[in-house]
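A protein chain is absent from this complex, but the other protein chains hold their places.
Then we have chain A:
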């Protein structure tokens, strides 16, 4: 089922949580809404589900305007961060709940509901636990139950709100891979909210990066990582270092040094240079166009060494990665050039 969010605005007590957001989700796609807290990602998800009503704009399921429908009529599967299982019901009853509350005209008979719930429990690898109560399960198991419960109603779209947020790191990774498998097997159009970029990049077909109630960038994981289109995305996704620079006649200057990068046809003025700390080329001599910095701190990080440099003898500090065997002694100077980088003019 295609889902289209058209020009949706949402205000809470006149405070805008979403500024006119539009988003097209293709049928069968696995989409991540990624952003820091307060970016409006959960609000967007709840608007799609019908748990919130938009102040303005509409949500379409296929050709049908879903904004006119109640949550119950929308037939969406929603998975909550804290599971929201019904604790007085067994796992089996939890999963079968959505079928049991249907009006009698399209409610499967008891045996059928039981059969389908058991089948789903097998599918989420919880076969044999159907008689347990939610409190007798681990966090990861509870979230599997929640997913099975959401899938039992054969939803038109599956919405997951920080589904792994309450789980520890090991279980998160496991469930992440598992959710991708489930998605590939079932083909449900799936939207999930996360603030964990690893999760979004690893799991999603497309990532929607959000900040302060706006969509910053929509793209495949490769696109948002390799070609961020704003300083925010550059800073939020993956590691990045930034350096204030000045553009003059197509050349880029840091303090009084031409750092040998081309500004292309960008207008003269203040700008910020972004690059990935691991994506730099170390140079033997500091002659010619390059960035030169004095080592102020260095620490070992896995297979590499991270070095903090002071640039231009002043207040700007950046981080780069150097090979572990690099001496990087204090106060020594290092010259380097970023391999990939991007300039964003300073607003104002």
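Throughout what follows, a residue touches a chain if its C-beta (ideal position, glycine included) is under 8 Å from a C-beta of that chain, and two chains touch if they have at least 3 such contacts; residues count from 1.
In the analysis below, contacts and distances are computed from a predicted model.
Novice: I want to check something: the complex is missing a chain, and I'd like its UniProt protein name from "Cytochrome c-type biogenesis protein", "Sulfate transport system permease protein CysT", "Pimeloyl-CoA dehydrogenase large subunit" or "Iron uptake protein".
Specialist: "Sulfate transport system permease protein CysT"
Novice: Looking at the full complex, which residue from A:37, A:72 or A:347 touches the chain that isn't shown here?
Specialist: Checking each option in A:37, A:72 or A:347, the one touching the absent chain turns out to be A:72.
Novice: Based on the whole complex, identify which of A:58, A:84, A:171 or A:343 touches the chain you can't see.
Specialist: A:84
Novice: With the missing chain put back, one of A:40, A:54 or A:98 would touch it. Which one?
Specialist: Result: among the candidates, A:98 touches the missing chain.
Novice: Across the whole complex, list the residues on chain A that are touched by the chain not included here.
Specialist: Within chain A, the residues touching the omitted chain are 49-51, 71-72, 74-78, 80, 82, 84-89, 97-98, 101-102, 133-136, 146, 149-150, 152-153.
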